[in-house]
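The structure's right below; bear with me while I get my questions together.
A protein chain is absent from this complex, but the other protein chains hold their places.
Going in written order, the chains are labelled A and B, and every chain counts its residues from 1.
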Amino acid sequence: MDFATFLIQTLNALQYGLLLFLVASGLTLVFGIMGIINLAHGSFYMIGAYLAFVLTSATGSLVLAIVLGIPLALLFGAFLEWALFSHLYKRDHLEQVLLTYGLILVFEELRSLLVGNDVHGVAIPAFLDASIRLTEVMSYPVYRLAISVVCIVLAVALYFVIQRTRLGMMIRAGNDDRTMVEALGININMIYRVVFALGVALAALAGMLAAPISSVFPNMGGQVLIISFVIVVIGGIGSVWGALVAALIVGFADTFGKVLLPEIAGMVVYLVMAVVLLWRPEGILKKG
Amino acid sequence: MSTAKTNEILLQADKLTRRFGGLVANRDVSVTIERGMIHVLLGPNGAGKSTCINMLSGDLPPSEGTIRFMGNDITGLTAAQRSKVGIGRSYQRTNIFPQFTVLENVRLAAQSRNQQPWRIFSKAMAQQWALDKARACIAEAGLDKRTDWVAGVLSHGEQRQLEIAMVLATDAQVLLLDEPLAGMGSEESAKMVDLLKRLRATRGILLVEHDMDAVFAVADVITVMVNGEMLECGPPAQIKASVAVQQAYLGTEDSLHV
Partner (left out) sequence: MNPQASLILKLAAFVALACVPLTGESFYVEMIAKMLVMAIFAMSLDLLVGFTGLVSLGHAAYFGIAAYAAALLSPKYEAANLWVVFPAAVGLSALAAFVIGLFVLRTKGIYFIMVTLAFAQMAYFVFHDTPVGGGSDGIYLNVKPSAAIGGWEPFDLSNADHQYYFILAILLLVYLFLWRVLQSPFGRVLVGIKSNEHRMQSMGYFTFRYKLGAFTLAGALGGVAGFLYAVLFGFVTPELLSWHESGNVLLMVILGGMGNLVGAVVGAFAFEGMRGVFEGWTSHWQLLMGGVIVAVVLFLPGGLSSLPGRLRRALQGDEAK
């Protein structure tokens, strides 16, 4: 592999890993704080991508679609938490699996009814539709770089929210000790709603950002969900930073796996997970 | 130690230390359990008694220190392995199989001594030796009138008796009992004290207990723990007379009623 190829693959791996982080961070927060396993999380990614397609078709701009789409995703997340997930906190994992599996079927069929089963493309915004010349024969699309930048900004913002704000303090406390939070008189239900809505919005945003690259297609959520599971397993449940490290590991393993070991490309990520399970069954960043 | 007779040492823990992050839950705790004796671990809440019993039973690995059982180092063994060599424990919160009958609870415990996991075709209820042993242990724990009851409907005291029966069915030489009297009425409590005295004859017992009357009724040796460290260790008379113990307990909710 020459240097330019290596550079391009590195940038691809970063971009893919960071995008996965957006999906997995919400998943791991919902696991860690609410103790809920949510199979429908991948559907939020799918819904985001379709929102991007529908709204971009309507408004003519992906940026506008994202600006409109994020509040919609937040509202949708808050509604789902209120209507469905708030009934699941005291149930066992099996029932959570069941309900969220049912939701996947509902979301996929609604998507099929409303938008159909065709594969659609989404246009890259004109001002990002360019490429940077890396060598004489190779160049790199600006849009992919922009995705990475947006994801990094969001990761930093998430860091500040969790480490520096009152909400973040509650999130950290809720992560460790739910009764203590309640004893402090903090409305835990409100925290749950906010965190869940945030998770939905992050996953949807990932879908919106990815739409121009991957295009939008049926069942696109399932693949992302399972990869996100792998990330949460590698990173440790409830750990946002574990999710970041694990997402980057998965991004690099998958991207370079496709280049170096194309025969078993689909399996590389799972092999990484298997190794981590042998080494640290609780995830690499789990305390203790 | 003031006891004149020299008993067989079953379990000897030497300078056990356990850290959780920066917190030291147990520091240099040494405990000896002898056959024919009841050793009581005493101390206010948060003194580190549970950490100590968890290290002895293998539920928690010690950060430092060694544990020997009949002369063999067992520090690295898991809870299941320690049960195999002859250390049995009961838990602070009742820990039984509530939907099984009393007999099945104890039969499962007895079966653990001869597991034969490859036997997937023989009937468990046809293993007469396990049934006989279960019935004997149920009788020894004084539960024979409840043999066919579903464990979940037993009274709290009876469930604690059931736990003892389960430990007995594993042929335990050392019984680690975490607050077996907690939440019992005085009548049930007296029955349990009698049972413990009977069991002591052929085994070694470590007891974590709050009930002072019961402690002084059964203890041969008492170790007082405070803040994760051993404060005093000796026969009940010595503990009663100890100024350090009195001071440690003054101002805490668990003041000694002696």
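The definition used in the following text is that a residue touches a chain if its C-beta (ideal position, glycine included) is under 8 Å from a C-beta of that chain, and two chains touch if they have at least 3 such contacts.
None of the values given here were measured: they were computed from a predicted structure.
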Message: I'm checking contacts with the chain that's been left out. Which of B:M125, B:A139 or B:V153 qualifies?
response: B:M125
Message: Among B:G22, B:G71 or B:P117, exactly one should touch the missing chain; which is it?
response: B:P117
Query: Looking at B:N26, B:S57, B:Q173 or B:S189, which residue reaches the missing chain?
result: B:S57
Query: Which residues does chain B use to touch the chain missing from this display?
result: 57, 59, 78-81, 83-84, 88-89, 91, 95-100, 104, 107-109, 111-113, 115-125, 127, 166, 170
Message: What does the interface between chain A and the hidden chain look like in terms of residue numbers?
response: 31, 35, 37, 39, 84, 87-88, 91, 93-95, 97-99, 101-106, 108-110, 112-113, 222, 226, 229-230, 232-233, 237, 263-267, 270-271, 273-274, 277-278, 281-282
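Methods note: only the chains that are shown with their structure count from here on.
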Query: So, what's the distance in Å between the C-alpha centres of chain B and chain A?
result: 48
